[in-house]
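Working notes for the structure below.
Complex shown without one protein chain; remaining protein chains in place.
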Amino acid sequence: MSHGSIIKVPFGPQHPALKEPENFLFEVDGEIVVDVKPRLGYNHRGIEKAFELRTYIQNIYLAERICGICSDAHTTCYTQAIEELLNVEPPPRARYIRVIIAELERIHSHALWVGIAAHEIGFDTLFMYVWRDRETVLDLFEMISGNRIHYAMNTIGGVRRDIHAAMVPKIKKGLDFLEDRLEYYLNVVQTEQTILKRTAGVGVLKPKDAVNLCAVGPTLRASGIKNDVREDDPYAAYDEVPLNVITHEGCDVLSRILVRCEEMLESIKIIRYALDGMPEGIIRVRVPMKVPEGEVVSRVEAPRGELIHYAKSNGTTKPERYKVRSPTLGNIPALCKMLLGGYVADIPIVLAGIDPCFACMDRMAFVDIKKNKEWIWTMQQLRRKYAKK
Amino acid sequence: MAFLKEALKQLLRRPATLKYPYEKLTVPKDFRGRPIWDMKKCIGCALCFNVCPSGAIEMIGKGLEAEINHYVDRCMFCGQCAEICPENAIRMSEEYELADFDRSKMLHEYKKHS
Amino acid sequence: MEKENEIVEKLKDFLKENLVNVTIPKKRRIFVYIKKDALEEAMEYLVKDLKFKHLSTITGVDLGKEIEVIYHLSYKGSIMLSARLAVSKKNPNIPTITYIIPGAILYEREVHDLLGVKFEGHPDLSPLILPEKWPKGVYPLRKEHQLKHLKEMTSEKRGERN
Partner (left out) sequence: MDLDHAAVKEEVRKKMTGETIVSMIRILVFPGALFLFVLAFFYEWVDRKFFARLQNRYGPLHTGPHGILQPIADFFKLLSKEDITPHASDKLMFILTPIFYFALPLTTLFVIPILSQTSLVAFEGDLIFVIFAFTLIIITVFLAGWSSINRFSTIGSIRAMLQMLSYEIPMGLATVGPAIVTGSLSISSIVKWQSHNFWLILLQPLGFAVFTICLLAELQFVPFDIPEAETEIVAGWRTEFSGRKLALLRLGKDLELVLASALITSLYLGGPQQFWLIPPIVAFLVKTTFAVMLLSLLRAVFARFRIDQMLSGMWKYLLPLATLQIILIQAGLGG
């Protein structure tokens, strides 16, 4: 390959294909991608340092705001970790409610992703349809938890709001509507020629690479490896709920779409089972403010993959160290492998293939400024200057 | 061409979007909107001030004479203050249209005797 | 719990004295403390023979004088083994394990950025998360840096103030 024709194409941090700031420097030979260098950290807010400054109750809402789409996964993982440190057992009804909320969030997160993937390949009409149908899930969330995205359902020792008997028929009606819409989209994705042309055989990740590069979640399951935290390391009420893990052998973007669509249908079945089988009883137990010394690793299957929280407490009301590793960081090495050898035109769809959530992935340090010309007010100065007027 | 049939079917259906300023969605029952303090019930225990994760509540004075300054631009509507208040003096209202051009309007002051 | 005990037995007779202590707090969780110089062979053994193929992440914890680096490995997604080792702050050098598990490439860079642990042999230890103009030698997650102090220090780097 003649070296002369290699040009460097920056992708991000501001780019229509990336919904959040991230920078990938591509070396492109003609239309073929030769090398990828990820440069992360544009969305870094210092959450791990901030964890150490707040009490355990306040940290629930900090954990929730690590990511705007998979917020429940983070709070479930956080509250589980602290409950294990306190060795407190949430009541059975709370564990079932956690499963229901987690699966509803999986549907809303995957539906959001199918819309974005359609937008990446220029299919805006499908994007509009999928996001219109996703509104049913968000309305259900608003009814159950009072808020569309940050449901704040989990607290240490159980759940803050109950799913009353009056809500169950509404939820079931919403799920029935969603089920036949999702079946229709599954059919569209497999038959619509223009989608197949842009996704089949694109962004291939062979199973061996997926394991070596420690990929997680649907990206791993689309390469044929059956690995899901809900089944392997069950938490909340997943040991009492029937679950079948969906895998596809296609190893390309199309099989990732199929895995996520079928996972949504699977989630609907889980929610129906959990709604019927939910035991009666209290939904939370009282917990002390101070957490005894100890350390714990807590794992959850977030919509994008295996999410790990490591907590270390020192007996006070504030954690000693709190580490969050979100699924997207696990998939970035696999993403770089997929991009090599592909077309420039395929970058957005392959990049969207792992359903990147950069808000999750960056959790540290301050809002940094690329260009030195701008000046910036810090939050405190702004409040002091205006709030006092 | 299956998608063509679906697209043409949409022409007959009413659009799913909303003419926002003129048509508004009704918010469900216990929606977490802006928290409102009922100063008659408030005993100035400062529990809400301490628990607020984003520091949106400011206490002036102590005990029964305490007054509350609530910064809506800092508040994230988590409802933790309403939950922890021993006197149930804080209620999460249904208000969600809180944007404004002037930041001083973001400050809601709750006086004791007003 | 028998699978966990079996793994611990195998690890004990492989590492012998390098294995300082082992705790099994609950089902599917093993915490292991190993010596620094036994890291590479322990990793090799864990990944190749005991089939801990998936490295979930690497955590760095600041213990005051030492920095503790914890490797979270998982066996077929279920059993989670956390192998930890401590390294002094004066010469925080640890051999890289990217040649055993390629997936560790970003985790090591993150720990290097935030806690200043140098991974010898790592292909590219350039800053992954911190901005270019970040002052050298300042590792935000270390206990000695308070949030206020870090903000003042980096604010001069942001050019003229308001």
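Each chain gets a letter, A, B and C, in the order it is written, and its residues are counted from 1.
The rule we apply is simple: contacts are C-beta pairs under 8 Å (C-beta built on N, C-alpha and C of every residue); 3 or more make two chains touch, one makes a residue touch a chain.
Values in this document were obtained by computation on a predicted structure and should not be read as measured data.
The chain not displayed here makes contact, within the full complex, with A, B. Among A:24, A:56 or A:129, the one in contact with the hidden chain is A:129. Here one chain is not drawn; of A:31, A:89 or A:249, the residue touching it is A:31. Not every partner is drawn; the one left out touches subunit A at residues 7, 9-10, 15-17, 31, 118-126, 128-129, 132, 192, 194-195, 197-198, 343-348.
By the touch definition given at the top, subunit B reaches the unshown chain through residues 3-4, 7-8, 10-11, 13, 15-17, 19.
Just so it is clear, only the chains that are shown with their structure count from here on.
Contact topology of the protein chains: linear, an open path with no closing contact. Across the structure, the highest number of inter-chain C-beta contacts is found for A-C.
Spacing of subunit A relative to subunit C, judged by their CA centroids, is 24 angstrom. The touching residues of subunit B, when paired with subunit A in their complex, are 2-3, 6-7, 16, 27-32, 51-54, 71, 74, 76-80, 83, 92, 103-104, 106-107. Only residues 38-41, 44, 46, 48-50, 53, 84, 211-215, 227-229, 232-233, 295-297, 299, 306, 308, 310, 312, 320-321, 323, 325, 329-330, 332-333, 362, 364-366, 368-370, 372-373, 375-378, 381 of subunit A touch subunit C when the two sit together in their complex.
Within the complex, the subunit A residues that touch subunit B are 54-55, 57-62, 64-65, 125-126, 129, 132, 135, 139, 142-143, 146-147, 150, 152, 160-161, 184, 187-188, 191-192, 383, 386-387, 389.
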